[in-house]
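Before anything else, here's the structure in question.
All protein chains but one are shown at their positions in the complex.
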Amino acid sequence: MTEKLAHEKVLRDPIHQFIHIQDQLILDLINTSEFQRLRRVEQLGVTAFVFHGANHDRFGHSVGAYELARRITDYFDQYYRSQTADDGLWNPEEQLVTVVAALLHDVGHGAFSHTFEHLFNTNHEAMTQAIITGDTEINQVLQQQGPDFPNKVAAVIAKTYPNPQVVQLISSQLDVDRMDYLLRDAYYTGAAYGEFDIDRIMRTMKPGKNGITFDISGMHAVEDYIVSRYQMYLQVYFHPVSRGMEVILEHLLGRVKELLTLGHQSSDLVIPLLAPVFEVDHELTVQEYLRLDDNLFLAAINSWQDYPDPILADLSSRFINRKPFKSIQINEQSEPFIAELEDIVKDAGFDPAYYTAQNDAYDLPYDDYRPTDKKPRTQIDFVLNDGSHRELSAVSALVAAIKGRASLDQRFFFPKEMLNNGPDDLFSQVHQNFRSLIKNDTFIPGDH
Amino acid sequence: MTEKLAHEKVLRDPIHQFIHIQDQLILDLINTSEFQRLRRVEQLGVTAFVFHGANHDRFGHSVGAYELARRITDYFDQYYRSQTADDGLWNPEEQLVTVVAALLHDVGHGAFSHTFEHLFNTNHEAMTQAIITGDTEINQVLQQQGPDFPNKVAAVIAKTYPNPQVVQLISSQLDVDRMDYLLRDAYYTGAAYGEFDIDRIMRTMKPGKNGITFDISGMHAVEDYIVSRYQMYLQVYFHPVSRGMEVILEHLLGRVKELLTLGHQSSDLVIPLLAPVFEVDHELTVQEYLRLDDNLFLAAINSWQDYPDPILADLSSRFINRKPFKSIQINEQSEPFIAELEDIVKDAGFDPAYYTAQNDAYDLPYDDYRPTDKKPRTQIDFVLNDGSHRELSAVSALVAAIKGRASLDQRFFFPKEMLNNGPDDLFSQVHQNFRSLIKNDTFIPGDH
Amino acid sequence: MTEKLAHEKVLRDPIHQFIHIQDQLILDLINTSEFQRLRRVEQLGVTAFVFHGANHDRFGHSVGAYELARRITDYFDQYYRSQTADDGLWNPEEQLVTVVAALLHDVGHGAFSHTFEHLFNTNHEAMTQAIITGDTEINQVLQQQGPDFPNKVAAVIAKTYPNPQVVQLISSQLDVDRMDYLLRDAYYTGAAYGEFDIDRIMRTMKPGKNGITFDISGMHAVEDYIVSRYQMYLQVYFHPVSRGMEVILEHLLGRVKELLTLGHQSSDLVIPLLAPVFEVDHELTVQEYLRLDDNLFLAAINSWQDYPDPILADLSSRFINRKPFKSIQINEQSEPFIAELEDIVKDAGFDPAYYTAQNDAYDLPYDDYRPTDKKPRTQIDFVLNDGSHRELSAVSALVAAIKGRASLDQRFFFPKEMLNNGPDDLFSQVHQNFRSLIKNDTFIPGDH
Partner (left out) sequence: MTEKLAHEKVLRDPIHQFIHIQDQLILDLINTSEFQRLRRVEQLGVTAFVFHGANHDRFGHSVGAYELARRITDYFDQYYRSQTADDGLWNPEEQLVTVVAALLHDVGHGAFSHTFEHLFNTNHEAMTQAIITGDTEINQVLQQQGPDFPNKVAAVIAKTYPNPQVVQLISSQLDVDRMDYLLRDAYYTGAAYGEFDIDRIMRTMKPGKNGITFDISGMHAVEDYIVSRYQMYLQVYFHPVSRGMEVILEHLLGRVKELLTLGHQSSDLVIPLLAPVFEVDHELTVQEYLRLDDNLFLAAINSWQDYPDPILADLSSRFINRKPFKSIQINEQSEPFIAELEDIVKDAGFDPAYYTAQNDAYDLPYDDYRPTDKKPRTQIDFVLNDGSHRELSAVSALVAAIKGRASLDQRFFFPKEMLNNGPDDLFSQVHQNFRSLIKNDTFIPGDH
């Protein structure tokens, strides 16, 4: 079906040692301009401002997810190859669509995706599908496998593909995407708690009629994976200092939008490649989107330090020179008092619209299948010796403790200057007022 | 002398686990805009096109070199603290200048330094000293240690500082710079052969009257370091594919210079921050230089894909989309025949000035002290039990094998298209001629 | 006070890289015959029958615990050195007693301690104290620090030493013993889930008036340690197959005792060094105990394969040739039916006293301080920015899930032959009866 390379090519990878490329199709996909663009999009964005080692990009993660998919489907092929039409085992013809979907699952990600999507109303998953099915080099390569192949790949990513095994390998609570990014992020940040025993997990995976199950002998490896994921969210992804950079980024890009609305000239603010992003009421075309990368935004922010709008110039300088906003923890009870905090910040001379923010970091580390949910999750199921099934939280006290329970960190951000207070500080009373509301980095409403 | 932090700050680092910051001075230096710029300058430049994991930046390397200097000088302070003026032991007052020099030794590095310096006639070492002694935030911070402190730090980097122990820790054949970058590059590329036993090496270092010596018990760890370094050069730093990207980069930047000479408008080609780089007969000021980073160049190259000069647009596209030039090994005997190769490339429609290159990768892995050399090297010396000294190559057969012997890889680069040859290829004879001169990736001159 | 070595000695250690020996006292202790004996006592006993890599001995663990104590107390000395009598900080004079106690905490461990103590009514903690305070080389070395020094060390191990910081470093829910053995056991078994970030934990430890607390910034590292410990117990220490070897060991040693009671000659059964162990109503002297090691027992078991008692010979052969008993999970409800299982085993020709066993694996992974407990635990406390304290389970949902909740695995062991059933098996009905009571390795009582 697919043309095998005469001899496989290998990419040296610090996480999986080698990425093995055995199909001409995979090599051709990697060589497209759309896939190469992933080299210019960092995996963790602002996180590198806190974990300085974390400069890795989405190219590495994408080939890593591909490699895991390749290894798992090779393993399925060796041990669980389907013999009859409905034995629920692995159909080797599904391998290619699986590894291609793993390779391409993030191809629609853009620079600072999280912030970008929020501000510019885009969606990286929709973009991934548009790239796969639209007028792109990737689509041309995929077409060589048959006119319907791009749609099949897109269906896997959209989770509408009929074979649940394939869908769950790419997108579930224990998929090649999550396994790769957790290990990779742990490696690059240096955060030891992100490690888990991926070899063991892969060896206990089993294809079944309803998707992927796990042999009970792999229970503790899976448990460890869930716990590692939980800890990476709390320790790395939720880090308040990187979020203190993220809100600056969001505000400065918002400021550019605002300035254009106020009549500033686009050509004074951005180079042509970036112009479509900020155009009012313009929906980015796939081609426009694919020219974007981190460098364009970072070059622009560097330049904006000289722009004659004090807010844009100041926020850009804070971003380039890593001067994060500080933050305090808030909760539902704090809501009514946030306005008060914003007022104090305003009294100190900062426009609260650009110099304060509320930012919620949220994750649901694991949940079982809840049919009444809007997006019910595929639970992780183990097979016992007698063939019966047990859901993960039924066999793991640790997972039971965090199942269905969201990790949430709500914060209020503000300029670091609010915490300064020299003896001849003009705003000393303001600063004292502000500081009196904080204890242990948490907001403590005063008496009212 | 220097103000200690009430409690040390730590940066998580994947190589050294934690970078320990114990002095206010170090924290202030890290927070300067000049030092933060190092986050936007990759350590290995084009190497990441081959080793996709190697996205690390000079910020990580700089704090890593600092951390090694801190550990070594702490160790010296504990075990080899000087008691009398001329006992040749470690003077604790030298610690601060040592760790500061380690932190700042690369602060003058710019985007794609190698290529950049070649094309634009700059020098990162001179720039480092200019940043330390000039009108910068770094200089202001250093001044707080006394008016002469910046000069002392600059002298260490210039190797004119009177204490040879300090100079050799920062700059010798076994210094904190090399130790950090070898381990860091090995970690990020995933190249296992770059590892060596840094703990052992550090534990066998001894300060002495002529600089740093090593206890003989550390011989094999040092030997392993030299061998690792040798292998990293041959396997990673000399990689022909990344050099195939580097020559494209060099040619496309050269093309921009040429276009400006030909009358193209600077404002059409580059944004203001980049303009000074390409200005004819303009020497970059420190301030201009410090605004530069990788992102500015990469954003420009992305844009140049649309520029109405076919050579610049094509080379930019090759760079952005990772289409490296291919290469063959050449040697002194090949020299007379290079013109012939260039002619064939020209016959195939490519301007040889922009589509071919000769590129030499060179390294001298280790040498002993040769007083008649222009830049004699500080040899690595071991102390035996009776106090006598032995130079490294006298006790290591492996090092003796490579001592004074340069690693050299000379190559001729050309477009990959020269190797294609479809049946209806207009240039098929040209391509056949070209290919007939290559065997095992090496140039074999034909009969003449 | 203590004589420092002119230059430290280092032992290469795979867990901590190097063990640094800086005091003559420590070197002298390591060189005593009592300490060298630890080389001949395996750390995990029968576990190596399942995790074949786990051949490490108590010598490595002991020097590892010492090294951790040395690093922590060095760190305390640098950052938390006491200035006034009751400031609750670290008194550097406590360092020596702390590192010595860490080094010697396991010196009373004998061969297959768990089994041995159960059968022969000894106690390794009492033996450790007897070795420290009795007529031994270790005691002689310790006396050189003053006549009361051995008692001080023994008091630390007995947890009666007045300084709670010292006691907790050696013996608490997060002490140098546990930290070393978890990392070491994980390394040697290859069990990835045993790893945690020991550097981070050590850096967040703080001495205080009531003992050791932790900075809140180390919370996730401590949480990860508790989770790792929990997983090591369930996955490694509770492994049913190694327990299937342990019950054989226990039964065969019990059989030797029984044979001696029945009049067999000690000299036919054991060599002189082992004779005191089996002497009836004899309490082992410290000197007799210190001659024992793993080799004596394993050599004896090897010999017993030839002994003319079929039960002893058979059990010895099963042990030497690794033929573990099989097992099934039982619980409180199974109790009344165990006799039934034993009867079936008896029907198959095996003496249930020697061929069956109930064995409970139990661990309490973490608990907070409960003053009404017989042995209340020292809880793990964190210090917040404002100086207030929070107990671990109050800040960690994961630890809260396992706090005060015992891990328990109760099993019934029996010969593997009970599961065989060839067509011409004399006992086929017996075997079928037996197997009908088992499902998923768990005992399912039949209808009665």
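Per-chain residue numbering starts at 1, and chain names A, B and C are given in the order in which the chains are listed.
By definition in this document, a residue touches a chain if its C-beta (ideal position, glycine included) is under 8 Å from a C-beta of that chain, and two chains touch if they have at least 3 such contacts.
Just so you know, these numbers come straight off a predicted model, no measurement behind them.
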item	value
Which residue of B:76, B:230 or B:355 touches the chain not shown here	B:230
Of B:67, B:197, B:246 or B:342, the residue in touch with the unshown chain	B:197
From C:11, C:89, C:202 or C:338, residue that would touch the chain that is not displayed	C:11
Option from C:24, C:82, C:151 or C:303 whose C-beta touches the chain left out	C:303
Residue among B:72, B:402 or B:430 touching the omitted chain	B:402
Residues from chain A at the interface with the omitted partner, ascending	7-8, 10, 17-18, 79, 199-200, 203
Chain not shown, touching residues in chain B	192-193, 195-197, 200, 220-221, 223-224, 227, 230-231, 234-235, 384-386, 388, 397-398, 400-402, 405, 439-441
Contact footprint on chain C, counting only the chain that is left out	11-15, 17, 31, 33, 36, 39-40, 42, 48-49, 51-53, 55-57, 59-60, 63, 187-191, 271-273, 291, 293-296, 298-300, 302-303, 306, 320-322
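In this section, only the chains that are shown with their structure count from here on.
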item	value
Chain centre separation (chain B, chain C; CA means) in Å	51
Approximate Å spacing (C-alpha centroids) for the pair chain A, chain C	43
Inter-chain centre distance, chain A versus chain B - centres from mean C-alpha coordinates, in Å	32
Set of chain C residues in contact with two or more other chains	200
